[in-house]
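Mind looking over this structure? Questions follow.
Here the complex is missing one protein chain, while the rest keep their positions.
Labels A and B are assigned to the chains in the order they are written; within every chain, residues are numbered from 1.
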Amino acid sequence: MSGSAILLQFLNGLAGASSLFLLAAGLSLIFGVTRIVNFAHGSLYMLGMYLAVWLSESVGFWPSALTAALAVAALGAAIEMSLLRRLYPVPELLQLLATFALVLIARDFALWAWGPEDLLGPRAPGLEDAVEIAGGRFPEYDLFLIVVGPLVLAALHLLLTRTRWGILVRAATQDRDMAGALGVNQKWLFTEVFALGALLAGLGGALSVPREPANLTIDLSVLSDAFVVVVVGGLGSIPGAFLAALLIAEVKAFAIGLGFSKATLVVEFIVMAAVLVLRPWGLLGREAAPLRGPAALEPPLALPSRNVLRALLALAAALALVPLLSRGYALVLLSDVLVFALFAVSLHFITGPGGMLSFGHAAYFGLGAYGAGLLLLRAGAPMEAALVLAPLAAGIGALAFGWFCVRLSGVYLAMLTLAFAQIVWSVAFQWDAFTGGSNGLIGVWPSAWLASRTAYYYLTLGACLAGIAILWRVLYSPFGYALRASRDSPLRAGAIGIDVRAQQWAAFTLAGLAAGIAGALYAFSKGSISPETLSVPRSVDALVMVLLGGIQTLTGPAWGAALFTWLQDSASREFDYWRAVLGAVILALVLALPGGVGGLLGGRSTR
Amino acid sequence: MLEIRRLRAGYGRATVLFDLDLVLNAGEVTVLLGRNGAGKSTTLKSVMGLVQPTSGEIVFEGKRIDSLAPYRIARLGLGYVPEERRIFTDLTVDQNLEVGRRPPRPDVPEWTADRVFSLFPHLAAARSRAAARLSGGEQKMLAISRTLMGNPSVLLLDEPSEGLAPLIVEHMARTIIELKRTGLAVLLCEQNLRFARRVADRAYVIETGQVRYGGTLAGLEADSTLRGGYLSI
Partner (left out) sequence: MSLLEVRDLSKSYGGVQAVRGVSFDLDAGERVAMIGPNGAGKTTCFNMLNGQIAPDAGSIALGGRPLAGLPPRKVWRLGVGRTFQITATFGSMTVRENVQLALLSHHGRLGSLWPLASDAHVEEAEALLERAGVKELAARACAVLAYGDLKRVELAIALANRPRLLLMDEPTAGMAPSERGDLMRLAAELAREARTAVLFTEHDMDVVFEHADRVLVLDRGELIARGSPGELRADPRVREGYLGDA
């Protein structure tokens, strides 16, 4: 690379850093004051993009960008007042889930309003040309973006250090109860901060319009970028977000410039990993205060009574008899139910007893599915070998990612799991030659002796029930007790000789392995695998299953999986916008039964 | 002016206060004595709305305040200084005072930064320093000053003498007496009996969430079983 090429790549990185910073700064501000990680932040960015493209047709780009940002800010204020205000007292998992419901609704809204095709925006009037820099051509608009980042940083700095409002925001960020005891009305402060964060996200989206088209998947991809930036920079630190945005954007720019465009995510991951190892709370972050856990409310885990065991055995026997009655669609649906039951139980294993919020569990499901497909199609392995080895791929993935995840807790951990899942998804989505890209893999069929619906059903039944039984049984072992102990009180756990991280790491890996079994079974039952198999919405599906069934119950997640799979199957055939419907259902559940969603079907009220 | 009736409060499932009764009169310094965990801090936090009472009443100037949000209670004229200071370490001394500043109240002389600095001259020299870089004693002073900026008519002070050097403890005692002279009513928690004797008009002894004694300090000192049984260092 020549000197001028290096300079151009460097400038390119700076331009990319600006919109990343706007997004991450808003996320950080909102989290600092409200303690809510806003999963819908990427959706606000996406809406900013679409609105700017749409409005620019009538008013031109510059006014449209400003209007879009303001509209998103107003939307943010409305969301805070109507929804988030009710969520501040509920457990984090429900808060995250509620903001994720907004992601689903926003995406279907955009699909309805602007259609599935990418929307190309206009160029910015006055900055359409490129200028000559060091012998290369560099777009004027990107120079403008390079200036925007530091300008916003300076404006935020002045706002937060020189105005009474900013001082109150910083005070509330550090200790909001104390600020309240001094007479600061947090209610409005929260709304204002959320609106400001939304404004920054909307502006970031609108300003990126001349560089890239608006599209429906940008919400989660920028969200995971923002998570990486915030985790690297330190949650709640604006200068940290700026530094991290620069770092990440430069790393990306140079990876592309050096011809490793496929490897950008891997490089990004390595940078994040390095920072987290050296500074677990980010470049400029501070150690997080311990977060509220569900432990205090959870009753002891009693051994199931004989009657319960008999009922479960009877259920297994009944499931084994189903093929005698029907060999049609019921078997396909039941296979799905079994696969997702194992998937949900494996997520519950780490989220419930393990106390680790994961928003990226589909990564391991997907690694199992892709592992099976790739072993069969690319490595030419026999189907049986692929089925056995694929879960190991998921286990190895969980081993690698889990090593980082268990160093964090609460929402930090949730953000990291989501970022990892997004990375795995991007690899599957982008690497056309190997993973089939957006089309995925086709022709992933089982061997002849398992090809009949009935035979494959029995395979699924046996493997899933065994997996579920083993995970449940482990919870009653010393290992399972030590895992719950590490969640209940890491302090006491350490003081009686439990290696909390090792315990959580092992559980994370075991859960990943089990999810991988589910994924591999799923791949062979469908015959094809698409990137959707390991997308973030799939991770959230699993969380909804767990919550539907009851996070504080053992068997609940399996029932939740059955109910959810059946509902999804019927709803997706009836409604075009069924994701939005799911989002609305999640919101309704969280709002109507805060703290008690888990008890809905589990038969045990949590309060 | 502040009355607590049959107050029951705690954290989660653990109840700390059991039917506690207490009265604070205008212009008076009242001390809550008792050992660690007896419920002194919880009493102050309940008054401030930081702990939700499960039953009982808290009445301030004739108005029930036991279900109000902390910021509303603060705006009525109750000022709270927590034991662990909880100053905003990221902010400067001046900015900490700014967070506490509220509009003046008709019946109370207004507190300004200058008036606060005349009470605590140590702080004046450190106005633009980050609060994290103050000493423990200075942080305590800042915590009190910050609360005074809200022009309270009642000051709730949690362990004002804790962890301070003897000289600073003496300064703190004089300050509390000075504040009382300006018409402020003060309710404070204390473990140091000598300090309490120096500043307080009346005392309550709290043990396992209930009042075991209420009256003058002289009466308390005369009762050796109380002193031996419920007070300690």
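One rule holds in what follows: contacts are C-beta pairs under 8 Å (C-beta built on N, C-alpha and C of every residue); 3 or more make two chains touch, one makes a residue touch a chain.
Keep in mind that what you see is a predicted model, and the values were worked out from it rather than measured.
Visitor: Based on the whole complex, identify which of A:278, A:448 or A:495 touches the chain you can't see.
Guide: Within the whole complex, the residue contacting the unshown chain is A:495.
Visitor: Could you tell which one of A:153, A:182, A:485 or A:543 touches the chain left off the display?
Guide: Of the candidates A:153, A:182, A:485 or A:543, A:485 is in touch with the missing chain.
Visitor: Using the touch definition up top, pick the residue from B:26, B:165 or B:222 that touches the left-out chain.
Guide: Selected residue, touching the omitted chain: B:165.
Visitor: Considering the complete complex, identify which of B:64, B:133 or B:174 is in touch with the unshown chain.
Guide: In the complete complex, the chain left out is touched by residue B:133.
Visitor: Which chain A residues would touch the chain omitted from the figure, given the whole complex?
Guide: Against the missing chain, chain A presents residues 295-301, 303, 473-474, 476-482, 484-485, 487-489, 491-499, 503.
Visitor: In the complete complex, which positions of chain B touch the hidden chain?
Guide: 13-14, 35-37, 132-133, 135-136, 159, 162-163, 165, 191-194, 208, 227-229, 231-233
Methods note: only the chains that are shown with their structure count from here on.
Visitor: Can you list the chain A residues touching chain B in their complex?
Guide: 164, 167-168, 170-171, 173-175, 177-186, 296
Visitor: Quick check: in the complex, which residue numbers of chain B touch chain A?
Guide: So the residues of chain B touching chain A come out as 12-13, 48-50, 69-71, 73-75, 80, 82, 86, 88-91, 95-96, 98-100, 102, 146-147, 150.
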